[in-house]
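Excluded from the complex is one protein chain; the other protein chains are retained at their positions.
Showing chain A:
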Amino acid sequence: MTDSTTSAANTQLISETAHRSEWSQAWRRFSANRIALGGLVVILLLALMAIFAPLLSPYDPIDEVFRGMRGGSPTLAHPFGYDHLGRDLLSRVIFGTRVALLVGLLATGIAVTLGVVIGAIAGYSGSWIDTLISRVIDTLMAFPIIALLVVLAAVLGPSLVTTIVVIGTTGWARFARVVRADIMSLKATDFVTAARAVGVRDWRIIWRHLLPNVMGPIIVLATLGIGGIIILESALSFLGLGIRPPNPSWGGTLADGRAYILRFPHIAFFPGLMIVITVLAFNFLGDGLRDALDPRERD
């Protein structure tokens, strides 16, 4: 290859990358990934199911009790069968989607917000503030999270709000860790020094120059974290410290099924299957986002 063709190719490459923004390139990489797209489609379907739960569910999930049908097996009219009290299991599972997505998204939102703010403060300030925050992060990461959630839920009294708040406020450590490390390394770069030299204020440097650079990894980590949070919520409800009966949640229905596991195994089967599908969808989406937003991470 001669020098002139190489430079021509380079110019073409440069102009091509210039008019494609970083995000549209990421979208191109993402949409080529079928598994990730599949995950996204499943999540959208679940979201529709949660929004239109009253229209989609054939029966009332709480009030419509079928007499004499306790633990009844699946039939055509009741494809998931009946729960331990004779309610339609399909309707309860459909309504359970609301809890799973609500807790998954809101708790992740709280955790990401706290993590970004705390991590940015630690990474940017350095000094004793950083040392203190780092030890708190270590502590949270080192502690069996279920134990912490169980204690907090018992103290605050189990409810939907408690579940969201408790999972959100204990889950920020891993986000803070990533943000802190990234900001520490970005702080030493020339563009930050330049911004400082012309007198840009600290909070503006963090907001305009540093945070946009850490958003990629945070989006990936948040998406991958949602699955884990949905499992945590179900575990809490399963232990009786999450969503209170008679409100339908997957973990709660699983707990109902546990008591009758050898007599009516289908009660525990279906909500668990929904948890697995949802968690897989979020994990596939997260993996796809990682490959698209952070090509260095690919193996």
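As a working rule, a residue touches a chain if its C-beta (ideal position, glycine included) is under 8 Å from a C-beta of that chain, and two chains touch if they have at least 3 such contacts; residues count from 1.
Quick note on the criterion: contacts and distances are computed from a predicted model.
Hidden from the displayed complex is a chain whose UniProt protein name, among "ATP-binding cassette domain-containing protein", "ABC transporter permease", "Tyrosinase" or "M20/M25/M40 family metallo-hydrolase", is "ABC transporter permease".
Of the options A:37, A:145 or A:184, the residue whose C-beta touches the omitted chain is A:145.
Among A:62, A:85 or A:136, only A:136 touches the chain that is left out of the view. Checked against the full complex, the candidates A:26, A:211 or A:275 give a single residue touching the omitted chain, namely A:275. Along chain A, the points of touch with the absent chain fall at residues 135-136, 138-139, 141-147, 150-152, 154-155, 227, 231, 234-235, 238-241, 254, 257-258, 261-262, 265, 268-269, 272, 275-276, 279-280, 283, 299.
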